[in-house]
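I have a structure here, written as structure tokens, and I will follow up with some questions on it.
A single protein chain has been removed from this complex, and every other one stays in its place.
Each chain gets a letter, A and B, in the order it is written, and its residues are counted from 1.
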Amino acid sequence: MGKRIGIEVSLAVSEAAKLANVDVVSAYPITPQTHIVEHLSELVADGHLDAEFIPVESEHSAMSACIGAAAAGARTFTSTCAQGLALMLEICYIAAALRLPIVMAMANRSLSGPISIWNDHGDLMMARDSGWIQVVAENGQEAFDLTIQAFRIAEDHRVLLPVIVNLDGFTCSHVIEPMEMLSQEEVDRYLPPYKPKMWLDLNNPITMGAVGIPDVYTEAKKAQDEALKGAKPVVIEAWAEFAKLFGRKYQPVETYKTEGADTLLVTMGSTSETAMTAVDQMRAAGRKVGIVRIRLYRPFPKEEFLAAIKGAKQLAVMDRALAMSGMETGPLATEIKSVLYDQAQKPYVWNFIAGLAGRDITVENFTEMADGVEAAAADKLPQGATWTNVRE
Amino acid sequence: MAKETGMMSWKELALGCAVTRPGSAMDLKTGDWRSQRPVTDYEKCTKCGMCYIFCPDMVYTQKPDGFFEANMYYCKGCGICAKECPADAITMVEESV
Partner (left out) sequence: MKSAAEALKGFKKFNPKKLPVEEPLTPGHRACQGCGEVLALRQVMKALGHDTIVASATGCMEIITSSFPHSAWKVPWLHVAFENAAAVVSGIEVGYKALMRKGKIPEKKVTFVGMGGDGATADIGMQALSGALERGHNFIYLCFDNEAYMNTGIQRSSSTPYGASTTTSPAGKKSIGQSTWKKNMAAIAVAHGTPYVATCNPYYYLDLMNKAKKASLVEGPAYLHIYSPCPTGWRCNPEEALTTARLAVQSKVFPLYEVIDGKYVMSRKITKPKPVSEYFAIQRRFRHLSESDIAYIQQRVDEDYNKLLLLAGETPGGEGEGKED
């Protein structure tokens, strides 16, 4: 068993990359990810991590260099968030299309404008169409574990897709948490060395990134789409293996006190833990409330989600980001409604936009969400959204 | 068909839509583009190799006797060889229909 220490979550993520024995780190600093890259460069500078650290001059170049390194056959890691993600986004799409298993930690931060360094899921949502696998941590232990698992998932020859490990900026990344670090020997047992399937090999010269003429583009994207869909069983398998070796279980959709629940909160990320406190209180008061927490966001685990919400009458879906569609819902709620569309038994859905740019979400807020969705369902209101804590 | 046009099932594509056959462009008959072709007068040719090194389409190869021969499969008829030949040994001739 690894030792249990108190460590800042950012540093634990760096330690995970170190234990994964990454070959190349190419990253550009942005608040609140900075501690991750700083610690990694310290580890390299002191010889604790045998890797090359490229201090690139922008996030766009960070992801570009990651592609170069991964295409050369190196295990590659980076980190960013918000504006950094926005800047590198065109390259992220390309990384996924080129099927390069880059792992990226995202210290979730709100998107400008206005400029804000504080935590929400704007960047998580921005990456949702990019073709990257996305997993979501709720606390530091999970951020550490998910990072190590990410390499295994990404590099599996049935997948070969890049992975984003999401952890809430500041609220998760900057807290000091007691957690169990795995030892090098344990990680080596779980994570095999990276064996690329295709790389820039002088003995087998290939052309990567050719022009996708109209006669091939559709097929190229279909192949990529199928790969993303096919990643889910590999994720589940990787998590099952992790549980077997180290005891900590991860599932695409996690639940909390959902047995017999009429009302379910749907959350992603660190606020889930606040929601758990609210649910404990509500359950103690006799209310049948539970939480469904999305752990695997891309590919979206439709079957697991439907199984988790079975029997519930209403869902309070919390979105920590906006997708400005001109309609009343946040991106997660929109996706969930799409998942529910053809179900014979559909719960009522109310969307709560909460916690944008680090605005606190309290235990009381979650109780209000449960109250709100139950009242709206009872009044048979047309399904809509509430902006929690907004000053009208 | 698929080899030439790229039309194939998505299941047949290489990972990341890579091209795994190096130099597959050599299948493409760019010689179909030309409307004139170079003709070398070997009496005048001094085997200097300018036609060889100045051809953007690598059309010329040196034969064992030292003279340079043009591969009409690729020649686009640009006329650079004729223009640059120091011995004026190459003439551009209209391509027959």
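Here is the rule we use: a residue touches a chain if its C-beta (ideal position, glycine included) is under 8 Å from a C-beta of that chain, and two chains touch if they have at least 3 such contacts.
Given the structure is predicted, the values throughout are model-derived calculations rather than measurements.
The chain omitted from view is touched by exactly one of A:Ile30, A:Ala70 or A:Leu85, namely A:Ala70. For the options A:Val216, A:Val253, A:Val349 or A:Ala370, the residue in contact with the chain missing from this view is A:Val216. Chain B meets the missing chain through residues 2-6, 17, 19, 21-30, 33-34, 49, 53-59, 71, 73-74, 76-80, 82-84, 92.
One chain of the complex is left out; on chain A, the residues touching it are 23-24, 26, 50-52, 54-58, 60-62, 64-74, 76, 90-91, 94, 98, 193, 200-202, 205-213, 215-216.
Basically, only the chains that are shown with their structure count from here on.
Once the centre of each chain is set as its mean CA position, chain A and chain B turn out to be 52 Å apart. Remark: chain A residues 97-100, 160, 197-198, 204-208, 210, 212-213, 215-216, 218-220, 222-223, 226 touch chain B in the complex. Contact residues on chain B toward chain A in their complex (touch as defined above): 5-11, 13-20, 22.
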